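Only one protein chain is missing from this complex, and each of the others stays in its spot.
Presenting chain A:
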Amino acid sequence: MRRAALALLAALWAGTAAAQVPPPTPALTADLSTDRVEISTGFTGASVLVFGATENLIGPASGEDVLVVATGPSQPTVVRRKVNVLGFWVNGPAATFPEVPGFYAIAATRPVWELLPEDTRRASRLGLDALPLRATGSQAPAFRAALLDLKQQDRRWQEYAAPVTVAGGRLFSARVAFPDTVQTGDYRIEVLLLRERRIVARQELFLRVERVGTAASIAHVARTAPLLYGVGCVLLAALAGWLGSVLFRRS
């Protein structure tokens, strides 16, 4: 009984508190230059512009910072360590990371570890060191380090690779660069506004990476009708060989 009354009081208080706040001008607005990245036959990677504006000035004067995080679909990854067996280097122990993002990029006006306490970073997965990288198989920390290292080498994971630039104190923009090995699927881009070691506003944007045109049809047929695709490959190669023998006939 007492507990219910307390809950009612709390609800009433919350309601009046909300009513006192003036109709909000958004603290943060952001958008993407495109919501689709198309992989066509000439694809060599793509870069997407994330841009927006804040209500207050960004920078050390106001203590506000902007953070942009792009996360791709989950891509289970195996890390293998080579071992020397009788003089030959062979794949030895392995660690499987069942849930790691295939793509991850973070950019900010200041490095995130200066802006947020560790538990917030871990909860919102901000920063490569805050990603929950759980492994099955070998648990040695070297596998985790190798995963971080190799993913960054092939640019699938990026930490402050590109800056968040600020113009006129309020307009910000950042580029997210996708390498040519980018996975298809849905990507989530989060834009966060930070003040006094807290997240004060966030906006989620979505981006789709998909194959289009010939590349799309080839991959689609290869996956859904492998027999048809195989026969097609055999016939096309034979045709190309026959064409070659006709074109370059020397007798």
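Note that contacts are C-beta pairs under 8 Å (C-beta built on N, C-alpha and C of every residue); 3 or more make two chains touch, one makes a residue touch a chain; residues count from 1.
Please note the rule applied: contacts and distances are computed from a predicted model.
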- Task: Look at the options "Peptide/nickel transport system permease protein", "Cbb3-type cytochrome c oxidase subunit", "Probable membrane transporter protein" or "Extracellular solute-binding protein" and return the one that UniProt uses as the protein name of the missing chain.
- Result: "Probable membrane transporter protein"
- Touch with the omitted chain, as defined above, among A:49, A:123 or A:243: A:243
- Per the touch definition above, residue among A:27, A:57, A:78 or A:133 touching the missing chain: A:78
- Residue-wise, where is chain A in contact with the chain that is not depicted? 39-45, 75-82, 87-91, 94, 96, 98, 142-143, 146-147, 149-151, 180-181, 183, 211, 214-216, 218-219, 222-223, 226-227, 229-234, 236-238, 240-245, 247-251
